Every structure is written in structure tokens, then in C-alpha cells.
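In this view, the complex is presented without one of its protein chains, the others remaining in place.
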Amino acid sequence: MGCTAPCTSAPEMIRIFVTGGTFDKEYHDLSGSLAFKDTHLPEMLRLGRCRIDVSIATLMLIDSLDMTDSHRAVIVDQCRQAAEERIVITHGTDTMVDTARALGAVFDADGDKTIVLTGAMIPYAFGSSDGLFNLGSALSFVQVLPPGVYITMNGRYFVWDRVRKNRDNGAFEAT
Amino acid sequence: MGCTAPCTSAPEMIRIFVTGGTFDKEYHDLSGSLAFKDTHLPEMLRLGRCRIDVSIATLMLIDSLDMTDSHRAVIVDQCRQAAEERIVITHGTDTMVDTARALGAVFDADGDKTIVLTGAMIPYAFGSSDGLFNLGSALSFVQVLPPGVYITMNGRYFVWDRVRKNRDNGAFEAT
Amino acid sequence: MGCTAPCTSAPEMIRIFVTGGTFDKEYHDLSGSLAFKDTHLPEMLRLGRCRIDVSIATLMLIDSLDMTDSHRAVIVDQCRQAAEERIVITHGTDTMVDTARALGAVFDADGDKTIVLTGAMIPYAFGSSDGLFNLGSALSFVQVLPPGVYITMNGRYFVWDRVRKNRDNGAFEAT
Partner (left out) sequence: MGCTAPCTSAPEMIRIFVTGGTFDKEYHDLSGSLAFKDTHLPEMLRLGRCRIDVSIATLMLIDSLDMTDSHRAVIVDQCRQAAEERIVITHGTDTMVDTARALGAVFDADGDKTIVLTGAMIPYAFGSSDGLFNLGSALSFVQVLPPGVYITMNGRYFVWDRVRKNRDNGAFEAT
């Protein structure tokens, strides 16, 4: 049998940019509030027994409601500079669509980069998180989707300019 | 912008066949041993906030070391009868490759069915499982891979006749 | 052998009053904040396979920083009215000492009630909580301590007027 898809998923390196979001929030016991300490990405990849070559860089650790145009400029710039053609970005869900748009305006389907944004509705550290499911999903889609900018949430992918977050149920949906 | 990939992942129904494996094992407190009770698939999909339409059927709940040719015949037959073109099968890792081969001999790349087998090295019920990551991965790959039979483990996919399980580290690798 | 302690712990009913605190906080996914929904006490007792007869009443579900004198008056009053002689109160740690003092001024060592306050530094719902340990501890101490008002945290008990919370490390210590 000849494979019509490559016989295994791409052995090439995948870049992961961490920006924060619910994904990486933790409970800070002395203040009794939610805060960032470190990304959980390496631990999550270990838990998932992921054997893809990945290169992780933490660009920022912020709530996506605090993300400004200059933060987005950093993300766009880092994606541009990345040697890897396949990039996953972890991001807060509140403004994930905005960052996808900033990226979509630059990296289009005629380019050579496949960029997938993902996040979580419940912090990974809180036990009942969707984060591990979303990470497995994002890392899979990024290996097989053609160049372009996508959001991966709820087991689905969405092209950057055809998606919104439904504020009532927290789910992403096609527009 | 015109999408070169579909603008969102397939809205069509995905079939999930449960066959057991480590994925669904639980600790049975009175006997102190590992056993099957029920599949955790619905709970895992809820945790992952999966919003793909799926139809789950439990074909069997067995350790894959106990899987015989007649069990495999049931799986092949159920895949053949399924109305859905995209099928995920949860399966023990020990003989996942054997079942993939039984399926690969029937459903080839010229057909219309994309079949993805996945499993876990640690039971989902035990807290530190790779199951949720693998499920996110399998449900994503099945939406975008062309017809054929695949194994999804460790964040990667493998075509059915180019994969083996490495008994030393428990990882799947291309052959 | 004659038992010098009763041969088993008291078969009598224990009263549990829930007042909120970190113990019962949850992550609210749509708002991205911490909030109360319901007490986790019944689930925790089930997990701990507790076979003491308990009667649970939720008096309030508030952050202990929001607890006022009138809230404390309710707690004191409920303890006074309780038919049970052994009472556990779950409470936020920030003002647990204040509530212990309000109770200690009323229920003293000459009375017939043993009252134990406990709480958690990490919400039970967040997986890595000290709550289950503290609950096991509080339910044990309440069965064997003589009448009086106590705080149980960090595996220890403290009489109500000889304890403070160390704000630097979150631990309770004798004064």
C-alpha cells in the first residue's frame, strides 16, 4: 500500500509558544487568588507521553484580558522568526480570537507556517481541566493542517477568521 | 481568504468503538486488582469539553492480551457496518498493532473510512493518565487524515503497517 | 484487656457545620474566578470512606474575610442548638481564629460540647488540596478531645485561645 498521507506524522520539530491564560493559572494559597508561576507544558507533555520533538518558549504569562497590541506584536514577531513551520500557541480563551486575527493578517494560507492556538477553560493544575485534551488536539492538528492560522478548542479546529467564543457556554463555534 | 483546508473541522458524526484496554481499567477495591466496570469515554469527552458529535458503542471491555481473532472479526465487522466515515477505536496497547493490521487488510487508502486506534499506558481513572491527551489527539487526527487505518499514540499518528510498540519504553514507533 | 479509652471511637452522631472558606471554593469557568457552588463535604466523606454518623448543615458559603459578627452569632447559635455534643465546623482560614474566639467565649471546657474548626489552604476541588487530610484530622480529634473549642490544621489541634495563623507560611501555630 502506498500512503496517501505521510506514513507517520511529521518528524520535524514543533514550536510551542506559551503566553499564559487559564491553561497555566494556579491557586496561590497565601493570597487565596489565581496567579501564574510557571508553565505546566513540560509536565503535560510528560503526562501525555508525547514523543514529538518540541521546543517550548514562554513569551509571557498573562491573562488574555490583559493582552495588548504590543503583546500581540511580540507573538507575531516570534512566529515570524521561528525556524519551525509548525507552531502551537497556548493562550487565554477570552481574547484568543483577537490574537488569531492578528496572526491571520500576517500568516496566510499561501505561506509555509501552520499556527494553532489553544487554551483551556479550567486550569490544568485544578485536576478537572480540558487542557490535556486540548493540547493533544492542538499538537495533532498542527501536524496535518495546511499552512494557515487556526484555533483548536472543544475537539475541533477553526480557521482564524471564522470563529468566535460563545460567552454563554464558553465554547468556540464557527461563524 | 479562501480556505484550502475546510474552514472548520468536519461537522459530521464520528463513531467511537470502545474495546477496553488500560484506558478503561479501574482499581477494584475489594479484590485489590484491576478490572473493567464501564467505559470512561463519556466522562472524558465531558472533561475535554468536546463538542464534536460522537456516537459511542462499547463492543467489548477486555484486556488486549485477551483479544482473539474472533474479537477482531467483530471490530472489523462493526467498522464495516458503521454509517460514519470517521471511526476512533479505544484499545489496549499490547495488541493494538495486531488489530490495526486486521483492519488495514480490509479498509485501505482507496476506501472511504478513516479509522484511528488509540489507548493509554496508564488507566484514565488513575489520575496521571495519558488517556485524555491521546483521546484529544485521536479525535483530531481522525477528522483530517485521509481514508486508511492509523494508530495514534504519543502525540503522533502511524499508518497501520508501519508501526510497532517498543516493549522497553512503552512507546509506539515507526518501522 | 480492659480498655482505658473506649474500645472504639464514639458511635454517637457528629454534627458538621459548613461555612465556606477555601475548602469549598471552585473554579468558575465562565468568569475565570473562584466561587462557591456547593459544599464538597459529602463527596469528601465518601472518598474517605467515612463511616461515622454525621449530620451536615450548610450555614453559609462565604469567604471568611467576609464573615461578620452576625455570621459568627449564627454559628454560635447553631452550635448551642445542636443536639450533638461533637461538632466540626469547616471555615476559611483567614478568620478561623476569630470565630474560634467567638465560640470559645461561650463553650468552655466545663461544658459538654467539643467543637473543632478546620479548613484548607487549597480548595478541595483543585486536586492538590490539604482538605481531605484536615477533614480526617478534625473528625478524629472531635471524637476524643474533651469539651472545648479547638482549631485543627496541619495535623495538629490547638485550643481556641492559644493559636494564630502565620500569614507568612499559612500555617497555624501555638501562641
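Letters are used for the chains, namely A, B and C, taken in the order the chains are written, and counting of residues starts over at 1 for each.
Keep in mind that, in the parts below, a residue touches a chain if its C-beta (ideal position, glycine included) is under 8 Å from a C-beta of that chain, and two chains touch if they have at least 3 such contacts.
Small disclaimer: the values here were computed from a predicted structure and weren't measured.
Put simply, the missing chain touches B, C once the whole complex is considered. Panel shows chain B; residues 22, 27, 29-30, 32-34, 63, 94, 121-123, 125-128, 167-170 of it touch the chain omitted from the view. Interface with the hidden chain, as seen from chain C, comprises residues 1-5, 7-9, 44-45, 47-52, 104, 108-109, 121, 128-130, 132-141, 143-148, 152-159, 161-163, 170-171, 174.
FYI, only the chains that are shown with their structure count from here on.
Using mean Cα coordinates as chain centres, the one most removed from chain B is C. Copies chain A and chain B of the same chain sequence form an interface built mainly from equivalent positions, shared numbers / all numbers used being over half.
Distance from the chain B centre to the chain C centre is 45 Å, each centre being the mean of its Cα atoms.
Mean C-alpha position of chain A lies 41 Å from that of chain C.
Inter-chain centre distance (chain A to chain B, centres taken as mean C-alpha positions): 24 Å. Looking at chain A, residues 121, 128, 170 sit in touch with two or more other chains.
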